[in-house]
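Written below as structure tokens is the structure these notes are about.
Missing here: one protein chain of the complex. Every other protein chain is in place.
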Amino acid sequence: MRALVLGGLLAAVFVAAAAVSFVWTPGDVTAVDIANRLQPPGGSYPLGTDHFGRDLVSMVMVGARVSIAVALVAVGIGMGLGVPLGLAAAATRGSWLDEVIMRGNDLVFAFPALLIAILITAVFGPSALNAIIAIGIFNVPVFARVTRGAALSLWTREFILAARVAGKGRIRISVEHILPNVANLLIVQGTIQFSLGILAEAGLSYVGLGAQPPTPSWGRMLAEAQTMISFAPHLALVPGLSIVLMVLGLNLMGDGLRDLLDPRVRKARA
Amino acid sequence: MLRYGLRRAASMLVSLAVASVVIFCAIEVVPGDPAQYMLGLNASPDTVAALRAELGLDQQPVTRYMSWITGMLRGDFGISYTYRTPVAQMVADRLWISLPLALYALILSTAIAFPVGIMAAARRGSVVDMGVIGATQLGIAVPNFWFAMILVVIFAINLGWFSAGGFPGWEGGLLAGIKALTLPAIALALPQASILARVMRSALIDTLGEDFVRTARAKGLSRRQVLWRHALRNALIPVLTIIGLQFSFLLAGAIIIENVFYLPGLGRLVFQAIAARDLIVVESVVMLLVFAVILVTFLVDLAYAWVDPRLRGAR
Amino acid sequence: MSLLRVRGLTVAIHGTPILREVSLDVAPGRILGVIGESGSGKSMTALSVMRLLPSGAEVSGTVRLDGQVLTDFSERRMRAVRGAQVGMVFQEPMTALNPLQTIGDQVSETLRLHDGLSPRLARARAREVLDRVGLPDPEFPLGRYPHELSGGQRQRVVIAMAIARRPKLLIADEPTTALDVTTQAQILALIRRLVDEDGMGAILITHDLAVVSGVADDVAIMRAGEVVEAGPTAEVFAHMRHPYTRALFDASGHHPDRPPHEGDVPLLQVEGAVRRYPGRRLGLWGRAAPKVAVDGVSFNLRHGENLGLVGESGCGKSTLTRAILGLEPLQGGRIALDGAPIVAGAVSVAARARLQVVFQDPYGSFNPRHRVARLVTEPFHLLDRPPTGPARDIAVAEALEAVGLQASDARKHIHEFSGGQRQRIAIARALIIKPSLIVLDEAVSALDVQVRAQILDLLADLTERYRLSYLFISHDLHVVRRITDRVLVMKEGRIVEEGPTEAVFANPTHAYTRSLLAATPVLPTRAAG
Partner (left out) sequence: MVRHILSATVLAALLAGGAWAKTDITLGMQLEPPHLDPTSAAAAAIDEVVYANVYEGLTRFTSDGSVVPGLAESWEIADDGLSYTFKLRRGVLYHDGATFGADDVKFSLDRARVEDSTNAQKALFAAIDSVNVIDDATVEITLTKPNGALLFNLAWGDAIIIDESDASALETTPVGTGPFKFSNWVQGDRVELVKNPDYWGDPVALDKATFKFISDPTAAFAAMMAGDVDAFPVFPAPENLAQFEADPRFTVLVGSTEGETILSTNNKAGPFVDVRVRKAVAHAIDRQAIIDGAMFGYGTPIGSHFAPHNPAYVDLTANSTYDPELSKKLLTEAGYADGFTTTLKLPPPSYARRGGEIIAAQLRAVGIQTEISNLEWAQWLEEVFRGKDFGLTIVSHTEPMDIGIYARPDYYFQYDDAVVQAMISGLDAITDPDDRTEVLQALQERISENYVNGYLFQLAKTGVANAKIQGLWQNSPTQANDLTGVSWAE
């Protein structure tokens, strides 16, 4: 519970910063002000400025927006495709459909994710959208697997048998009974994938495959700061710590949510 | 056992065949021409065409796919467009860095995660456990490339204990090679160790709640004895899964770390090859990595059977 | 002289009182039966003796074993007691053994731990012990893994571990609850023999009065953390001084008041039903021989009749049940409800609406996310024009009231109900579309005796009021005997005996039926009452 509150607070700080950045940031993240570049933290620039003289507070705020958006949509893609696939696989356990879905899952898992992301951007060019797609694709099997696993154990439960005796079809049972009962698990997994998505986005934009300039992104800030780490360490510390804190917050939240929502854990605690 | 192996091998082959088609098609649509890349800004179009012909790029995709596949079955991965050397040789050379690095990182992360995870599970709820939970949460949240940067600044630039990167080659001695791989392995291992420690801890806590643990306690075993003699091996099953996943991740996912430490590994090879549109190298390396993942999955399955006698019956 | 003397044992876990002033005595060579319904604290008593209570437990009172005050022992000294002086057997043999170790290792571990025997010697001793519990050498080598054994065999291994060091006291916590009757009888006999041979004391914890009455020398009856009555078995059962003892006894033997039915119009017809499962995959192409779960079963269930189906686990009764419910396909034969064929995946809505089911597990039968009203009305799906609005509310209220609940319960969530209430809701759900046949699949097996008695009464009452037929499936012969008109005995996929219930029970013709009946523990007839 403490984890949930602490993690929630951490994540909320960044979400709030991202939200505020739509209407206000302390400085202009697209304007270049060479005269004021590489200012150390303090004074009118609480976190300092980067090599173009942009205010790091503003950069982090707008960067949070990109990170959150990319990770969130990627989780959305993963859930949107993975959950129905997982439900379908579980509902037709042992059939060819189940086999195809699960083998497809294994295949996606077998591909090195970062490489595929690089290939995707090689085909379509780097952009936040392609980062989303690349991360999203690898979320699909995660959600499919989690959903199928949880759904399979539900399908043997007597209330599902009861629904089948009541003449309900597999699709209807999946939607009416299975889905609501795996929802908690999905929320927990979603939080975890969200935090992994933030890390993945940082990694992708670090190698230049994420959101394109002038849109700031944490990963690219790190990449750009890298050569200056020896004389302007704040450039690497600020985005790096932002990633760490945001991910930490989400992970703590995930842990807390799991304790709160996951019936298995709840039972174990009781 | 033989039949089981055959069946697994057959399904592996199907996966590989599907993967090869997916990889080839994906790479077919990558825009960019290796010949143009090689010849640069001043080359005339007919020069580019001449090079394309020389590289065999003017053939139909189906022909190229078939020759790629049949070549690969013979162990011939083709000739790199840019390096003009056999891909198999290049890949083999790079593997001698990527594989030891992945193993090193895996050993490190296991060596850290096991004691830490066990300690935390054994003293569940204690200060030690809380500390482990916090530290591993932090470890997971740290992007490994950022951690790598910090390691370089501290240990290579300021302290000078390690070289900042590069690889002297195994012919320079085992110790020198291991030393060169140490910082990269640490950077790779930290987040992995955190994940592994958490899995270890929760798997152990789960098994410690099992009935047979209670039976063992009723025999007169102490908590510690139960943990070591009964719970640990049972907890290994989920841990093995994660180790299997991590190995494939370490093999393929080290691209960024290999860049930070300018290690001539597989990841960097494929990264460069994509940039240079050396597509035959990309295809072969991706194929190889997919093969490695599938192989590791297979080995993990075998390891399950080793740990769990119930699965041995299912052969 | 008493071997184990428990005095004033009081336990609370995280402040919740679990045991109140429990006092018990066990004498050497005698078995103390501890009886109680779920939550009565009987298992906690056992764990208190072993000092294996979960963390957060506060204990007061004393436990003396052969003069040693165990409650004062350090954890270290306690470890020397566990396994050596006190052996323990748990309820669930399937999970009580480490799945990754051979039975030889697990048995010899006790010996090596306490006697410091060499591995070889310990294995030799383990061999002897396993022989002693009825797992003789060539058939059951030490290298066997638990998953290669049946439940009864595993329980023998657990017993072997517990008695390997010839402890002074054996605690068996519901050792037979998870086992079939015939196996149960063997395990009980084994415990009795070991107690007699070694002169050890034993505590046999159970919820089943009949089990205790057959095997225990003394008995203690627990309720809500207290011992309400204790003494030599015969004496306690003869006098039943405490009303709770009496209530328990009555409920255990409760026979609902129910006029017999003798219809002759067939409602459910099963003809030559065969259900085969494909064999396990052996290779790329090969498969093991198919497993035949239901092997040519034929019977009729007549209108208004209560038909019982008994058999031990694995006999195929669950598969047959699912086939009747249209959930599993048949490979041969046919099933029809009032002439309408029942084929998996193609059951007509009309047929389906006449057939409802109540399952065993009151906790798993409901979607935990829905309210009672929605749960109960799930079968409305089968109606052409399901009632809506007030009509629906009325239907729900009627159904709930029919099973002894209140209309207002419709708004509650399922977790707000006890097991017995849930089973009532399950019955309400089955009733709400007024079916002709309700399949009761082990519907009372998971309930405590008193609740079970109430549910049986309810079922008997409903069959009158709604002109229902039941197909009553159970492994418990007593229950079947009390509620059915006719009974089928199933073994290895076949019906081995069929006939009017009383006739079959009084005069079984098939050897299997006889052995089942012989193994079933019987309550003593009440001496005074």
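Order as written gives the chain letters A, B and C; numbering starts at 1 within each chain.
In this text, a contact is a pair of C-beta atoms (placed from the backbone, for glycine too) under 8 Å apart; a residue touches a chain by one contact, two chains touch by 3 or more.
As the structure is a computational prediction, the values presented were derived from the model and not from experiment.
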Result, missing-chain neighbours among shown chains, is A, B
Considering the complete complex, of B:Ala156, B:Ala176 or B:Ile237, the missing chain is touched by B:Ala156
In the whole complex, of A:Val13, A:Val32 or A:Leu72, the residue touching the missing chain would be A:Val32
On chain A, the omitted chain is touched by residues 30-32, 34, 37, 51-52, 122, 125-127, 208, 212-214, 226-231
Listed in rising order, the chain B residues that touch the chain left out are 31-34, 36-44, 46-47, 50-51, 53-54, 82-85, 90, 93-94, 149, 152-153, 156-160, 163-167, 169, 259-262, 264-265, 268-269, 272, 274-278
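We take it that only the chains that are shown with their structure count from here on.
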When centres are defined as mean Cα positions, the distance from chain A to chain B in whole Å is 22
Taking each chain's centre as the mean of its CA atoms, chain A sits from chain C at a distance in Å of 47
Touching two or more other chains in chain C are residues none
Flagged in chain B as touching 2+ other chains are none
So, in the complex, the side of chain B touching chain C is made of residues 3-4, 6-7, 10, 210-212, 214-222, 225, 229-230, 233-234, 307-310, 313-314
The chain C residues in contact with chain B across the complex are 50, 52, 75, 79-84, 87-88, 90, 92, 95-101, 109-110, 113-114, 145, 147-148, 158, 161-162, 280-284, 286
Note: in the complex, chain B contacts chain A through residues 11, 14-15, 18-19, 22, 26-27, 29-32, 137-138, 140-143, 145-146, 149, 153, 157, 209, 248-249, 251-253, 255-256, 259, 270-271, 274, 282, 286, 289-290, 293-294, 297
